[in-house]
Structure formats: structure tokens, C-alpha cells
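See structure below.
Every protein chain of the complex appears in place save one, which is left out.
Here is chain A:
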């Protein structure tokens, strides 16, 4: 257990329970970055006739937040040695995302793909990824698992913490910077953005880190990275290969989340009312706003008056 404050301005750092068992000493870090291939939401189109999302022809990209995780992982690798493996669950075409990550400089890529994964919610996704991570850890223990803070298509920010919980890893969410890493002591010190300030947290390895956006600058892979990315064989695992024994925990069957309805928000019929502010004091403007509100909702006026008199 450890706690330290780097700068007095920051609110008190929280202590984090670290696993007690010692990490075996090896050369270099074994880092796995979980990424997701998502439709480029900047180019997504809603079918003008059926009002459904048109995925056809919409380019897919690596979830932008995941790229900050990947870059941070590669920085640690460059400083301390080791390997960065990218892992994703998705349809066969998710291979494109993995190859892109290799072109950026990742060392290895693993795709877990299976019809049985279709329709996974965050619970089933974290289950499948955890199975693959556990399988990967059989080759060499994993020091750090990285994810982005959330995806741009699901926006839940649940998969990273889900993996941490299932694997019993310390979870460092919304990390904005990694201050230091002590390989001997197997500890890492990070900054975590939270409401009202920045926490400086130290944790034992292994751990799971979800990276915030705009925390680093993504590198451009070299020509050799690109050539390797275009030709490297990918590790592709089915559910069985990933060591999943209980298919009931995968895909739609393992997903308690139900999407009840998808809809585009309707524009409000009511037009905004402008309150003139020119030449008025703040108090007058306040009164003018109240007048407008009370005119729209006499009940509100009655309630407020009742409260004031009481």
C-alpha cells in the first residue's frame, strides 16, 4: 500500500489496494492494449428514408481514445523494453484496425472473432477479452493492460473496469499521465483526472489503465512498421481458442443489456425566447428571466411563492 503526493496543490491521493504476491522479474514489460474498431462517427450517416444508421460505406477507425492508450503503451515499451500487443474482439474486418495499430508501431496483434460474440454488451465483451488476456498471460504474465477511457460508439466506459474486476487488476481510470514506473519495485505512478482536481496515484503492477484523450501525441510509424503491418501474420482466435468454456457468457446470450429503442432526438417545437439584456442591471435581467419562466409555468410561480412565504 502506498500513497504519495507530488504536488501540494492536488487533492489527497487515494490509496489503492495492491495485490500482495510479488511480480516475477523479467526483462521488459508485457503490455496489452485493448482496442475497438468503430465506425467513424464524424462520417456516419442516417438513412434519409428509413432513419437507420448507414454503416455501409462509412469508414471504420480505431476508437480514437484507444490510440492514446496505444501511444502511452509504446512509450513505456520504448523506455523500459518489452512488447506491446494489441487485442480486439470484433468481426473479421477488425483485422484492419489491428494492422493499423501494427503500422503505428505495436509489436503483436490478436483478434478474437466468433459468431458467438455477436451482440455482446459490455459485460460479455469484458468476459471475452478477459478470457483472451488470461490466455495471453499463459505465455508471459501481463504487466499492464491499457484501454481507452471509453468508445465513441458505445460511450459506456465499462469494458476497461470490467476487465480489471474480472482479472483482479488494480484499475487506474481516466489517467492523464504516467509519471514514473519502477521496474524493480513493480510500481507505477500516474495522474488521474477526477472531479475537482488531479489525483496522483501509485499502484503495484499488474494494473489496468484507461487513458484520457489528448494526453499524448500519436507517433507516425516508420516505413518498416507499415511494411510489417501489411504482411505480419495475425493471431486469430475463436471463442474456443481464447479458452472460453461457457458460451452462455458470450454474445447476445451473455448480455443482459437490452436496447429498448434507438431514436434521433426531435428538434423542440418550442422556439427559444430572447430576453433583452442591453442597458439592464443583472438584477433586472434576473427579474426579466423569472417573468418569462413564470409566464410559461404559473404553477412554478405558485410553488416558489409558497416556499418563500413558508
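The rule is short, and it goes like this: a contact is a pair of C-beta atoms (placed from the backbone, for glycine too) under 8 Å apart; a residue touches a chain by one contact, two chains touch by 3 or more; residues count from 1.
FYI, contacts and distances are computed from a predicted model.
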| field | Chain not displayed: protein name in its UniProt record ("Glycoside hydrolase family 2", "Protein FixC", "MBOAT family protein" or "YibE/F family protein") | value | "Protein FixC"
| query | Among the options A:123, A:226, A:288 or A:304, which residue touches the chain absent from this view? | reply | A:226
| message | Across the whole complex, list the residues on chain A that are touched by the chain not included here. | response | 45, 47-49, 56-57, 59, 96, 103, 220-227, 229-231
